[in-house]
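Other chains dropped; remaining ones untouched in position.
Labels for the chains are A and B, by order of writing; each one numbers its residues from 1.
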Amino acid sequence: MLNFMTSGESHGHYLIAILEGMPSGLAIDLKAVNHELARRQEGYGRGGRMKIETDQVELASGIYKGKTTGAPIGILSINKDFKIESMPELDRPRPGHADLVGSLKYHEGIRPILERASARETLLRVAIGGITRQLLNEFGIMITSHVFELGGINIEKSELSFEDIEKNKKDSQLNCTSTTAEKKMIALIDQAQKDGDTLGGRFEVRVKGLPMGLGSHVTWHQKLDGRIARAIISAQAVKEIGFGLSEAHGSLPGSQCHDEIFYEKSRGYFRKTNRSGGFEGGMTTGEEIVIRATMKPISTLRKALQSVNMKTKEAEKASFERSDTCAVPACSVICESIVAYEVANAFLEKFGGDSMAELRRNVDGYLKQIKS
Amino acid sequence: MLNFMTSGESHGHYLIAILEGMPSGLAIDLKAVNHELARRQEGYGRGGRMKIETDQVELASGIYKGKTTGAPIGILSINKDFKIESMPELDRPRPGHADLVGSLKYHEGIRPILERASARETLLRVAIGGITRQLLNEFGIMITSHVFELGGINIEKSELSFEDIEKNKKDSQLNCTSTTAEKKMIALIDQAQKDGDTLGGRFEVRVKGLPMGLGSHVTWHQKLDGRIARAIISAQAVKEIGFGLSEAHGSLPGSQCHDEIFYEKSRGYFRKTNRSGGFEGGMTTGEEIVIRATMKPISTLRKALQSVNMKTKEAEKASFERSDTCAVPACSVICESIVAYEVANAFLEKFGGDSMAELRRNVDGYLKQIKS
C-alpha cells in the first residue's frame, strides 16, 4: 500500500516528500517527473513567481542504479526563492485563504499559515504523481485532463475521447481542447487581470486502460471513487467533484444514467456508454475514469477584498501578495497527479507484490481469470 | 479519534457496527437514534421493503447506566427479512450496481455482492450518525438537509437559512422546502414508476453552530472538506459533491466567490456571506457547512436494462429485485448522519479528552482563546 507525506513552506528552504510502498524494480525517469512539474507551472494567467522558478525535484533516496528498491522514496526540491524568515508578517487575513482561521487556531501569526497552505505544496504531489504514473504506464494505464469551462465560458462539446483530448489540446495555453473557447477564455483572463480580479473554472481528469475491480464495495473506506474525491477536494481551491454524468445524474431518469452490459468473447464484458465515469459500487468498471471538478477563483485579489486588521481590529482591505489571475490549467495538471497516486495505490492494494516482476505476474493472472 | 466498522448483508441475519472513540459520560437517547432510522425509511417513492421492516437498533455494548463509557459501542440490528441463504442466485448483473464487477472480482457469484453493496448498510451509518449527532448537539452543533432538485425539478429558491429549511420542509414527503416543487416532483415519481424507470436528485446538507478551526490545512489528509467528500461519495449512489457555491465557483469571478471578513467585539470574526460553504483551507470558518450532493437514479429498473447472462454469455435483460423508484430524500437523511460522524470526528481530534467533562473544558478554553 502506498502512503506519502509532504513538508515545506512556499518560501522555505526545502520542499520534502516521502513516498512509501512502491515495489522494487521500476526504472524511474526523473526527466518525466520534472516534465510534470513544468506542466504544473504552465498556463495563461499565471503571475510572476512561475517565471522566477523552474521547479525541479531530486530523488534523494529509495532509488538505486536508476530503479526503485522497495524502500521509501525521498523527494527533495530546493527553493531558489527562499526568504521566509525575512518576509513581513501579514496583519489583514485574505478572504478565501486559510489566513484567518489558521492564525486563530495555531496562534503564531498569519505568515506560517499562508506559507504552508499555499498551493506550492502541490509541487510535491505532482512529483509523487509523476512517479506513480510511471508505474501505471507500465500496465498501459494512461491519464490526461482538460479544462472545459473557465470563468463561465464552456467548450460546449461534451463527448470527447481520450485521444481527442490529447490531440486537440496540444497547442493550448489553457489545457483546453477548443481553440474557439480558448480565445474567449484568454480575453476574459486579460480583462480580469485589468480588473484586479481572478477566475476559476472546471476541468476533467481521465484515466484509461484500467482493469475491472480496483477499489471495493465491501467497506465504505475502500471505495475508490470516495478516495479520489477526498484527494481532489484536498487540492488547494477545488470546491466540487463529480464522476461521469456528475450533477446531471440528478435530472436524468435511470434509463439514461446507467451503462448497459455487453459481452464479446475477444473483449470480455464491456459497456458502450460511460455515464458512471468508470465506477460501480466504488470499483473500476474497466471503462475510463471520468472526473469533473471545479476550481474556485484564486483567493488573492489585487482589488483586495474587505478584511480586518488583526492587531487593531479595524476594518481594512486584505493583504496582497504576488499572485496569479487564473490557475485552472495548473489545477487540472495537479489533479492528474493526485489521481495517478490514488489509482496506483488501489492497484497495488489489489495485486500485492514487492517487485515489479511479482506485481506483473499477479496482474496477468487476474486479467486472465476475469476474462475466462 | 473516532473510527467505525460496519458488517452485514441486506437480507442477512444481523447488521452490526462498532463505533470507537466516543468520550465517556454522554447520555445516549436510543429513541432519537431510532428516530433517525425512521427518517431514513421515509420519502415518497419508496418500494415495498420499507413497509416490511421498521428498522431499529440496539446498543449492544459500550453503554452503562444509559451513558457512554469510552469503550467501543456495539450496534446491532436484527433483520426481520432474513432469508439470504434461500434467495435465488442472479445470473444477469444489473447495470449501475456492483453486480458485474464485484462478482468477477470476488468470484462467488452475484448474490453476496449485491447483498453487501446494498444501501441497507447505511442503516448502520445512520445509527452511528444518530449517536455522534448527540455529541454535537451537546455543543450546540445542529444538522439538517433538504432536497432541492429531483429529476430535474428545482425548488428555485437558493438562499435558505437553516431555520427556513427546518420550518418549510416540515410536512414534506420529500424532505423538500417548496410545496410547489414537491407537487411536480411527486407527479414525476408517479410517472417514472408507471414507466418502470427511476429518478435521482440533488440535496443540501447543512451544519450550524461550529467553532472555527476544525480540520487543518497543514496536511492534505486533515482537510475536513476532503474527508466529508470521501464519506459522502461513499454513500451508495452519490455521484457528485460540492461546497457552498459548488460548481458555480467555476463561472463567477473571485470578487464574488470569497467571503469578506468582519469583526465585532461581541461576535468576534464573522462573515456576511457564505460562498465557501463553511471551509477555508480545509478548516471550518465558523459559518455553516453547506454541502450539495447529487444522487443518481436507483440502478434497479423494472423496465430492465440490457445485460448479459453470466452463465451463457447471451445478451438478456438485467435481473430485477424489488426496488424503489426514488430514494433522494432518504439519501439526504443518510448524508446528514455521515456528516455528523465526520464533524464529530474532527471535533474530537481537535479537542482531545476522554470524558464529556474534559471535552467541554477543552472546548470552552479554546472558544475563549479565539475570541480574545
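Please note the rule applied: contacts are C-beta pairs under 8 Å (C-beta built on N, C-alpha and C of every residue); 3 or more make two chains touch, one makes a residue touch a chain.
Since this is a predicted model, take the numbers as computed values, not measurements.
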item: Subunit count for the whole complex, all chains sharing one sequence, 2 displayed; value: 4
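What we mean here is this: only the chains that are shown with their structure count from here on.
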item: Cα-superposition angle relating the copies chain B and chain A, to nearest 5°; value: 180
item: Parts of chain A lying in touch with chain B, wherever the complex brings them together; value: 5-6, 93, 95-102, 104-105, 107, 113, 116-117, 121, 125, 149-152, 192, 195, 197-202, 212-213, 216-221, 223, 225-227, 229-234, 239-247, 249-255, 257-263, 265, 269, 271, 276-277, 280-286, 294-299, 301, 303, 305-308, 313, 315, 318, 369-370
